[in-house]
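The other protein chains are all here in position, but one chain of the complex has been omitted.
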């Protein structure tokens, strides 16, 4: 199968570890990709030391958008918020370990756009572009 | 030299037989080709039998537009008005005996547009298209 | 419809040889199966050669040049205008305006005709099948001028509810703007009948021919189209050029759209006089080489015959439709069997259209996923996006079989 759909991505899509909701959270944000109807919602818990202690996502969309949300949250839980703020597009692509054309990039980056929207405290309706993340 | 500029055309340009004005005329019309500033004015005398008895043109423009006016008038003087009305684009091109690209065609056809405008009694400001002639 | 019956209509193997891209492999060992012609068609060698020949041997700007190249270029450009007129049955080449694409043709109409003729509360009647190109320009005019948009409803089969037409026409729309073929459901509305009723109600008729002109013989006079829009790139021609057709008296009455060189007769510092049609609507240097390339595409299509292309696509549609409908969990957006082109938009239980497209790409199969610039239609069917496979004269039943097989494979991957 295509490396894009190699087990790693499909596993996270079919059996996500971070799908769901938290009782309580410091940051929350959601955004979508209107051209394909992908939608993503994220919640983050942060402790008094500025550490991300837990996170969840929910949404609908293609395997790539959902798996990349799961993989991203797996990576940032336990990290300082400041480090999360620095997390870049390239970091995410490294994490996914795949090369993407311009259209699929949008799918993969939705998770990062939502994460950044959350940690930078964007209001509903405000939106980041791919260049901003 | 280019067949377009063979003696025949240049002769009519340099030494026109029908350049000038009439004392009296039945038809008069003028038009121009704004893209190159060519301008042509024509006067026609017609007798009681509907014969074109004399004609003159005046104007400024390229050799082709002016020579073709001279050649055209030379051809129609002495002909019945009804025949002049039927005179076509192809007839003129035959008379000139040259093949013309789309731009030079405009130059050559100005004389016919003005002649037709005259015999069909167009008012100043009214204009025929190349398709009409 | 059997695969062998199809080969009687067109000699597809022979014409495929004219399309070098169809010999391409997307990865080593994986040949391309191009099922995305609704988005843009592939180009035969002949079109690319016409472009190259123009650029390398005759290239010049047109209309005002006297030198040899300029005369050749002008003649080639204007001859193509005449060929386009003939191709769609227009009364005169003067009714043909070259624009960028079908979208610009409709914008030209909305700007030049619309702003001169439509006022507050005037109705423009569209259909729910329309592509954004035949919707957004009218929405812009609605926002600016307060015109009202009404829609002929789509049926659950993806066709038009013609029974709704009389009541909508009773609102006396100034314009009825309808797609000749939906790029999603593949449905080909009965444009001639719509035009007949529209004219009776006093409306003018715009046909969005972006999908119709490439796939069926079109005669604007027989159809009763007052305006027609289409794109070269969807009918074997180059990108960057499209056609706006309008009946001569309508075109002449329209004010200009864009201003600049070539669209004028006279200019002073204080004002200008517009040129004769069609030049009045072609401001600046047009897509000269691309127009010439479109001419080569028309020659190619004409040599094969639009009747034959239409028949072949009808046959391939009849071949594909039941096979797609057999795939468990696959839902078609557009199930009509009659009056349909060979375009199939669908969604599948548990697999996002992006994932379908991605997996099909793995097998070299190029389809599209998204809302195909018909978002409102998708919303109406309750899906944000679909996968869409479309067939043109160069596609084979074998390619359809491979599509179906790959869809079963996708179901396995996501099981």
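Here the chain labels run A, B and C in written order, and each chain numbers its own residues starting at 1.
Quick note on the criterion: a contact is a pair of C-beta atoms (placed from the backbone, for glycine too) under 8 Å apart; a residue touches a chain by one contact, two chains touch by 3 or more.
These figures come from a predicted structure and were not determined experimentally.
Within the whole complex, touches from the chain that is not shown fall on A, B, C. Of the options C:317, C:330 or C:373, the residue whose C-beta touches the omitted chain is C:373. Residue C:238 is the one among C:158, C:173, C:189 or C:238 that touches the chain not shown. Here one chain is not drawn; of C:32, C:191 or C:393, the residue touching it is C:32.
When the whole complex is considered, the residue among C:10, C:47, C:315 or C:351 that touches the unshown chain is C:47. Listed here are the chain B residues that touch the chain not shown: 1-2, 4-5, 10, 34-38, 61-65, 104, 107. Within the complete assembly, residues 20-21, 24, 26-27, 32, 34, 36, 39-40, 42-43, 45, 47-48, 51-52, 55-61, 64-70, 100-104, 106-107, 110-111, 128, 131-133, 135-137, 139-140, 143, 149, 151, 231, 233, 238-241, 256, 258-264, 266-272, 283-290, 354, 357-358, 360-361, 364-370, 372-373, 375-376, 379 of chain C touch the chain that is not shown.
Residues of chain A that touch the chain left out of view are 34-35, 101-104, 129, 131.
The rule is short, and it goes like this: only the chains that are shown with their structure count from here on.
Inter-chain spacing, taken between the CA centroids of chain A and chain B, is 78 Å. Centres computed as Cα averages put chain B at a distance of 46 Å from chain C. Taking each chain's centre as the average of its CA atoms, chain A and chain C sit 38 Å apart.
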